[in-house]
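On to subunit A.
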Amino acid sequence: MRHSRLWRLALLVLAIALVAASCGGDDDDAVAADCSADQVDGDLNFYNWSEYIDPELITAFEEEYGVDVVESFYESNEAMLSQLQSGVSYDLVVPSDYMIGIMITEGLLLPLDKDAIPNLENLAEDFQAPPYDPNLEYSVAYQYGTTGLGVNLDLVGDAFTPSWALVFDPALTANFAGGVSLLNDPRETMGAALEYLGYSLNDTTLDHLQEATDLIKAAKANIATFDSDQYDESLVNGEVAVAHGYSGNMIVAIGEADNPDQFTYILPEEGATLWIDNMAVPVGSQAPCTAFTFINYLLDAENGATLTNWNYYGSPNAASEPFLDQEVIDFYAETANANTEVITDTGSYEINFTDKLAEAKS
Partner candidate 1 sequence: MTDAVTLQGVTKQFGDVVAVCDLDLAIADGEFFSLLGPSGCGKTTTLRMIAGFEFPTTGSLKIHGQEMGLEPPNKRPVNTVFQSYALFPHMTVEENVGFGLLMKKLGSADIAERVKRALDMVQLTHRAAATPKQLSGGQQQRVALARALVNEPEVLLLDEPLGALDLKLRQAMQLELKDLQERVGITFIYVTHDQDEALTMSDRIGVMNEGELLQVGVPQEIYEHPTSRFVADFIGEINLLPAVVVDHETVRLLGNHPISASTGAASGNEVTVAIRPERFELYDLDEPIPEGMNRIEGTVSRRIYHGDVFYYDVDTPAGVIEAKEENRPGVELYEVGERTIVVWAPAATSVVQE
Partner candidate 2 sequence: MSISTGVRPKSPTERLLAANSWLVYAFFYAPILVLIVFSFNDNNNVGIWTEPSLRWYRAMVENDDVLRAIRTSLIVAAVSTVISTVLGTMAALALERFRFRGQRVYDGLVYLPIIIPDVTMAVMLLLFFAQSFRILDGLIGWSPNFGIGTISLSHIAFNISFVAVVVRARLGQLDPRLEEAAADLYANQWQTFRRVTLPLILPGVLGGALLALTLSLDDVVVTSFVAGPGSTTLPVYVFGLVRRGVTPLINAVSTAMLVASMILVGISLVFQRGTASSPRVAEAHPPE
């Protein structure tokens, strides 16, 4: 047995394989699935943000359609994208607005089979033609919300300006016991810093982004954690004084706190993120029809309301409105007037956000 020969053989096979892969990688034509309403073709691998759906809804779906829904979680759009790019296949994902744009460009999404989603008509008008997918060819809105700051009034005091200074101004944050927490999300966190500096969160000037990076670095002494998962608990437990986070989680956590009056959720005056998360079916899906049926199921009037009443994010489902908690309706009516901005796909500039967050954190 000549090992050197075997080695050479192995390397040769590898080289051929790599070439084959790099050439053949692009012919993943997204063949549209042909499904009908309420059709299921297997168990659903659902890749979702954590704590983003009422478990009851899933159980009910499983019972109604006789399939299993297996939920896996991600903590950022980028993490989800990297999994899909690695070839892990899921049946349903919930990317945010700008990420939908990226995934369409990448050819990672299956076109929706609108015949299988009759409830599409329930969608509110605002969500019928989003800029990232104007014809709803690949995606349909799931929930929307804002990204702002949860504030512990006992630790921060009542007299404060609703500003990103609450997390970025070291002179201010030095007084907060426990410090502040920021999201561990490139677009959100770098975007917040850009807003504070007076730029748009979609600004694509590298110098500005560097400024934002330096800003975060300078503020770091009082940043307790970069955390996208449990900032709400940290806030109500008093671990941090100010937490950067998503509207729904904040409202639910504050509502469930021992003393809800001690906390508030604000949108900084410099501008905050308004985002829309969307349901989409990745190309590798093994059960696209189940996925469409699930989308249709969530677009049902009552199911849509259950979804929103559980996590307190805004509902894109017009038909759900009669079933919604008044509190949610009022809250999102308020934010409609706030200074908000939607994150857009910055194309080849996108990668800089992730790189700079890594730099800022380290």
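How were these candidates chosen? In short, all candidates are chains of the complex that A comes from, given by their letters.
Throughout what follows, a contact is a pair of C-beta atoms (placed from the backbone, for glycine too) under 8 Å apart; a residue touches a chain by one contact, two chains touch by 3 or more; residues count from 1.
Small disclaimer: the values here were computed from a predicted structure and weren't measured.
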Chain touching subunit A (counting every copy) in this complex, out of 1 or 2: 2
Candidate 2 contact footprint on subunit A (complex, rising order): 1-4, 7, 17-18, 20-21, 24-25, 45-47, 50-51, 70-73, 75, 85-91, 229-230, 233, 237, 284, 286
